[in-house]
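All protein chains but one are shown at their positions in the complex.
On to chain A.
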Amino acid sequence: MSTPLLDRPSALPREALPPLVDLVVALADNKHALGLRYGEWCSSGPTIEAGVAATAMAQDELGHARVLYGLLEELPGAPHRSEHEWAAEDARTVGLLEQPLSSWPHLIVANVMLDQALAQVLDAALESRYLPLRQRTRKLIEEERFHAIHGRGWLLQLAAEGPEVRAELEGIIGQAWAETLCWFGPDAGGALAPLVALGVLREAGEPVRQRFLGTFAPLLHGAGLAAPVRAEGGRWVLAEPLPWSRWDEARRRVRHA
């Protein structure tokens, strides 16, 4: 007998609400910020086509945020958030998005790292038992497919320009590394573990991080970029441990040292 779906907010067990609300707020806030940051490059891309693509990705991300804020409205106890009342001061956005992306390489790193990290977390909701989340996720994931192609293509193009650009890319990747990889949560999922137990997410924590690294690490290698990760025994092993002591679980941020 198949596991029954949770077809409305009132069907969610009480213990699922706080982590689900926190996750949806963080997903939506980061997608909203990503949309704004992509959009700031609509007329400044290295080519006209690149600027239009950044605009298209901006529209996609702002649309995704709108969908996720809509999901939030249905959840009891959720903070009021919308694209119109989104407040930058309490946004649960990662450090990379707090300021405008200062260069095209910054945009591409945000594209290949954060954008794809959020997509991996959403992918874990594709077969969610919580029907409102499941129904919204598929279209979001489909649009992210083109974001991945864009980021991959541009990272390879930029890296091919020479050692100075590769050093710049490595620096930006280094700045975003810890916060992006912590976003999936601690090994067993941390605050997201109850959502996995309930079937709201397929997985969280280390399995999702490994899935992300399974795509990102080979991309870095193919681009000739150094990264603090290596393949070992069928897994991706980080050169340095992640700063879990500074990890803010609810806001999904790494606090400054």
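Just so we're on the same page, a contact is a pair of C-beta atoms (placed from the backbone, for glycine too) under 8 Å apart; a residue touches a chain by one contact, two chains touch by 3 or more; residues count from 1.
Everything that follows uses one rule, which is that contacts and distances are computed from a predicted model.
Enquirer: From the list "Peptidoglycan glycosyltransferase MrdB", "3-isopropylmalate dehydratase large subunit", "Phenylacetic acid degradation PaaB family protein" or "SCP2 domain-containing protein", give the UniProt name belonging to the chain omitted from this structure.
Expert: When "Peptidoglycan glycosyltransferase MrdB", "3-isopropylmalate dehydratase large subunit", "Phenylacetic acid degradation PaaB family protein" or "SCP2 domain-containing protein" are compared with UniProt, the left-out chain turns out to be "Phenylacetic acid degradation PaaB family protein".
Enquirer: Which of these, A:R152, A:R166 or A:R209, touches the one chain of the complex that we don't see?
Expert: Spelled out, the listed residue whose C-beta touches the missing chain is A:R152.
Enquirer: Touch as defined at the start, partner being the missing chain; which of A:A53, A:L96 or A:L133 qualifies?
Expert: In the full complex, the listed residue that touches the missing chain is A:A53.
Enquirer: Please output the residues of chain A touching the missing chain, sorted low to high.
Expert: With respect to the unshown chain, the touching residues of chain A are 47, 49-50, 52-53, 55-57, 146, 149-150, 152-154, 157.
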